[in-house]
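With one protein chain held back, the other chains of the complex are shown just where they sit.
Coming up: subunit A.
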Amino acid sequence: MTIVLDQRSDQSLAVYIDGDLQFDSRDEGVYHELLALPALALAQARRPKRQLRALICGGGDGFVARELLKSSAIKQIDLVDYDPTILDLAQNEWPELNQHALTNPRLKLHICDAVQFVDLAAQAADEYDLIICDFTVPRDQAGARLHSIDWYQQLAYILHPQGLIAVNAASPSQTPVAYWMMYNSIRTADLNPKPYRFALPSFTEAGYGDDWGFFIGSRRALRPREFDHLALAEPREFLHDIEQLKRAFAFPAALAEKRTTAQPTKLASDALLHSLFAPTWDEASGTDWTSLDFVHDPAPLPKPHTSPTLVPSAVQQALQADQGLDESQVFEQVVQVMPALRAEQTRSMVREFIANPLRFLNSLDLRSLVEALLRRSRELPRKLVTELRLLRRHLQRTWENPQLLLSRGLRIVSVIALVIILANLLHPDTTYAKGDTSPGSGATSSQSMVRTNSPYDVVQAPPSTVAGRGFASSTYGRGPVDEYGTYIPTTRRYRYYGSYYGGSSYRNYNRNQRPSEDPNEGGALYRLTPETDILANGEIVIILTDQAYLLLADQVMTVVDAEDGLPIVFLQRDEALIWRTHRELDRQRRGLDGSVKAKQDWIDWVSWAGFVPWRNDDQAELNNIVQTRGTLDQAIKSLGSIPANQPAIRVAPTAGGFQLFSSVWMNAEGSLAILEQPDGSKAYLNKTGWFRDAALTQPLSEPYPDEFRTKVLVPFLTKQTTEYEAIKKRIEADLTSAKSDLSLLNSDKTEYTSIQTSYGPSDIVDYGTTEIRVDEALRRTNDDIARTQQLIQILNDQLSSLPKQNDAAKKFLQSLK
């Protein structure tokens, strides 16, 4: 266990155990007052004259003890924590914060495992009036047992029938299933829990969710009216009054509904861990459900989850509910629902990790595995045995591409891939691994907005809420922010003339009416795609080169000189580009809408419940998101009319020509650029002039835009040819590597063949680190050769499909310089 103390410049202290924030001195009072004082007050109210005995499980930081010691009714506290380090720190590093609670004569420290302590107390028939569980959120099985039915049953045994229990749980909004699982475990143990929650800025900042949840319970169920006249111990810093406390018991009904299906867990179950590792960001909002409306929860209590499972239950469900789907679609669903198997994994990390299941199937010798499984066919259902036989037949013929295997609709292939994936996900190092093994990485295509032949096709759902801090007041406005709220530091600056570039300006410009004022200057406000920025006034700009950008507008597109903000040339609107840009803007705008709603709901709830620290920051962040969303509206408006359907892919205006970017082409010979002008006519441009016709016989009357040559074409083509060279080199390097593998395989083959010829097929040879019959070694080597040849084929195809454009571009570049 590692403990880190972060002493900040404002003298506040944050403490981390194993990387998890334990407390932040700025707001730990909210947490500890809420956890300890209501239970204390209820226990006192139920047995007013009694001197109370309390048990604190965990809580070695001394803060819960500090709260309980505020009451003179507390006669004795047993505090059980297994970790001497935290107890030592609590007494020596922050005794002022816990007001020396751990050395108070009414408190007795027990350095031992809480489960053992409670077992012994149960054997000794000990009884407590108040039990507070203040454990960190479980990260492993040992931690999860402290939320099991078995544990709560033990606590119920040592709790006086009128006694109170309070439990630190999890975030109801971020991990709703886990929260309600804990709730149902406490219910199953007959401790009649009531859920409540509050806002803790430091936890939110640490990514633990927008709210944090506790439970309070008792063997004799709490009656709502018991809360009416509670006397909460004093002094208090954050918990103002009973009304505020009651509000903490309110939840969105949709969120509370989840308790009807969340399974309580037994000691050996791992289901709670899976739920904790898989945040789901519940977006339900409102306060229309409260547990103070009833004595006993009328909701059905699901059956307990009892033992660890190999296949996580979400995946089991996905594999069982496959009506009407083919196997590859079923597998896609598995990928979507696969939970994290370890505390440090996030759902997106897991999804990314298993997005390509082929690489897992490639890592094992499927043929021997199938033989091994068939040897044990009596242990398998008949349908799978039939599948295995079919699979064996496929595999016997020759080496088969796993891609095909997955698409053959065999459930057994999915199960095998799944087991290999689980084995990989379980090891904590693999998801952070530094490389992946996809071959031929040179074939990746650039997702360019300005090329019609590579449309921006990957359409993802927008993020449900902004996770980055880019909209926070400390960063907003300093540079562009993307849809995830990530602030992107950049040196990109723009000079521009605002409304100057519309259709009428184009006509004025051509009549030589130039702006007399200075251009606007500034960075972008929002990054739509890596190359597309939205400026503060809602203009949409796409980077073409370091010296020029493309500005989109309602009637024309303008290539703008980045230095002086003046137009270089005007181009015809590329309707396909407009359509793609609008689709992207609209998608991201919907994402921001979601974020605005989530943030507003949270602020509403926090202020309604009376937890208001740091709210101004949230309000500022919300304002910034709203402002950005407004800018996206402006951007959409600036596009003018949007085609109703996706426009068809454009064809080159000359045979064999190549598109350089929207509305600009290069002819097949690499001697001319062809510009589509706003009026639909073409301009043919070379180093010295521009013309109405490809034969270069009719010069255009407007002055030759030399800056288009120097600031757009030359740098654009230079970058493009350099990139092509690099991609080519990359594929060639992969090809060389594959060819040297092939040559090694071929020399193995020659050797095995000669052994087989001389000594017969049953002779035993080395095959890697195994000794096998030479005919089998030969067969496997042939498989490897087939696999390598296929890779070489793919690389060769990639190489030959590298467009001839490169040659033309090089030639054109040469002629332009």
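Here is the rule we use: contacts are C-beta pairs under 8 Å (C-beta built on N, C-alpha and C of every residue); 3 or more make two chains touch, one makes a residue touch a chain; residues count from 1.
Assume contacts and distances are computed from a predicted model.
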Identity of the absent chain, which is to be given by its UniProt protein name, from "Iron-hydroxamate ABC transporter substrate-binding protein", "TonB-dependent receptor", "Methicillin resistance protein" or "sn-glycerol-3-phosphate transport system permease protein UgpE": "Methicillin resistance protein"
Touch with the omitted chain, as defined above, among A:196, A:360, A:526 or A:716: A:360
Contact partner of the left-out chain, one of A:161, A:308 or A:699: A:308
Touching the absent chain when the full complex is considered, from A:49, A:225, A:296 or A:376: A:376
From A:368, A:646, A:750 or A:796, residue that would touch the chain that is not displayed: A:368
For subunit A, residues in touch with the removed chain: 2, 4-6, 16, 18-20, 140-141, 270, 308-311, 316, 319-320, 343-344, 346, 349, 353, 359-360, 362-365, 368-369, 372-373, 376, 379-381, 384, 415-416, 418-420, 422-424, 426-437, 441-442, 444-446, 468-469, 475, 479, 486-489, 491, 722-723, 725-727, 729-730, 733, 737, 740-741, 744-745, 748, 766-770, 780-781, 784
